[in-house]
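Here the structure is laid out as structure tokens; the discussion comes afterwards.
Omission of a single protein chain aside, the complex is shown with its protein chains in their original locations.
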């Protein structure tokens, strides 16, 4: 398969994993930057991620416009992806989702979301909360144009995740595998922190040095990372779509 | 298929979705107003929603009486639907259920249920709590006649949802798709609010303006709404029963 | 089928339902009084309830001894059933289980378990907590002889459920269907109460009059009760084993 075909297949797998792991339901989406043209990205047409197949993948530019004529509906919030790819050249993959256990941290002012478990380290030391009302007043909370999306991307800054008040989160990473892993462990880290708070006493966060050490050691095609990708894909019923790194994988390491 | 047959099929799908999404279990029911006669509505005979098929749908009048002779048992609480359809001409679909995570808000006096996440906006700014004991004293908590049901409908008023103390909720909407969506996201909104409370600090609700903006933008046959309906139906194992809006759908937009 | 064969089949269904609904796991058991001899009861040999079939059912006397020679292992805690059947002639079915969400109420002194939701009414107005240590000191917490079991039965008294500190619960009812229903909704009621407490403010319990009204209206072979039994059996994969009341059911109403 060509690099592009392999990447589209990986994007299908990513959609299915996020659905199976309950990061997305009917809503939420994942995208990947085009391997040949950094001004474009790939994302599904408007469809629940669990139902996405290769033919549902469309190519958009960094304003969120389809590159080819497209009769099918597109995600209303595709601008989130466009703005983050535009603002962050090193980012190769983006997720926007409403994973339930991340929501309370965008609503309550009392506890800041931060990494407390090692698998949560990839959310980074700082998780800003973006409130669409701050600049856009009373909206339907959806990010439906480039101005709103650019404002969200600015709030995200150099971080890996921004919570969106009353809505969900946006996550950015250097590869599809990374953004999926981050998105799966983000709600788990949120639950661990919520429950630690219920147990009382001082809470021991990951230190900045620990977060940095984990980040340094991370490689998207390591044996350890592949292990999770293979497992999640199998659980999601699409293990047969996997392209093993040692199968003469044509996807170049991303980022 | 005729309009009526399509609507019956949609009602079967709604039953299965509500079961799969754990809004109902053996108990709870969903109904839709008759497309040709606003004085009647369609609902299953007494049967767990997961097991409902087209032949289980019966037609009742606005006093909860079967229009045709019916040897099979009917839902004891069918009066809830009758009274809401009678009081609210614009309402086309009703759900009564005991979704677990809505129950605490009908029992505890300390925290009012209100929308805190964008998908919860459809519950509306005000969710009254109806206590059957206020007017009817010690009962088995079931709504088993028109007097009780009318009292519940009065408490519901112009709102979309009323909690029923120690029992569950009643929800009303302009279409089957809407009432299902509202019923699926109601418990999610309840969980998000409960957990936000546990995190402490001020809680940021959806503003009245945000609730209104979301409501204005909502269309039951939009691409976004269809996406959820299709996804939930597929998860519930009845994707093959879907009638796509673009398949020359005969169901007129409801309400 | 004979009355006895039908009852054995119902007991198999009860085992599977309790497993599917996570009331039992590898441990926990359900029994029914013998239809022809009130001094005997039927229960599975030592086997996880999910795996129980008709050939696994054995007949014990009210001291927990097998009526026929039995080479297979028996439940260590079968005495719980024997003692409750001995103490309560009107009881026709017993469950002992460790359903997870009932456990906190047997451990913490701060909140008494009591009915707060209508489906929880069958646990009754009073749920005593039995602590094996009170009379038997340091044990392995299992009820392994008649003296311990009789003490538990005495604590249960005329109530429907007793919590067992650090261990689980024992429930008694007038029929298999009732004891299963009670056991399924007991953890749900426990969760609703725990979460209501987290929401804060006054908690509105079911009133004694409401509990009594529900109990009066209850019939194990009503359309409403059958609806749940049929649903749970179908979910548990043994809908084909159901004997419908209108199929010339040979099981006489129990109790």
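For clarity, chains are labelled A, B and C in written order, and residue numbers in each chain start from 1.
Assume a residue touches a chain if its C-beta (ideal position, glycine included) is under 8 Å from a C-beta of that chain, and two chains touch if they have at least 3 such contacts.
Remember, predicted model here, so these are calculated numbers, not experimental data.
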item	value
Visible chains that the absent chain touches, using the contact criterion stated earlier	A, C
Candidates C:8, C:23, C:82 or C:103 - the one touching the absent chain	C:103
Among C:6, C:154, C:198 or C:243, residue touching the chain not depicted	C:198
Contact set of subunit C toward the excluded chain (per top definition)	25-27, 46-48, 50-51, 73, 76, 98, 100-101, 103-105, 107-111, 131, 133, 137-142, 165-167, 194, 197-198
Sites on subunit A contacted by the missing partner chain, in the whole complex	116-119, 121, 188, 191-193, 195-204, 206-207, 209-210, 212-214, 216-217, 223-224, 227-228, 230-232, 234-235
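Here is the rule we use: only the chains that are shown with their structure count from here on.
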item	value
Averaged-CA centre spacing for the pair subunit C and subunit B, given as whole angstrom	33
Between subunit C and subunit A, distance of the C-alpha-averaged centres to the nearest whole Å	46
Touching two or more other chains - residue numbers and ranges from subunit A	none
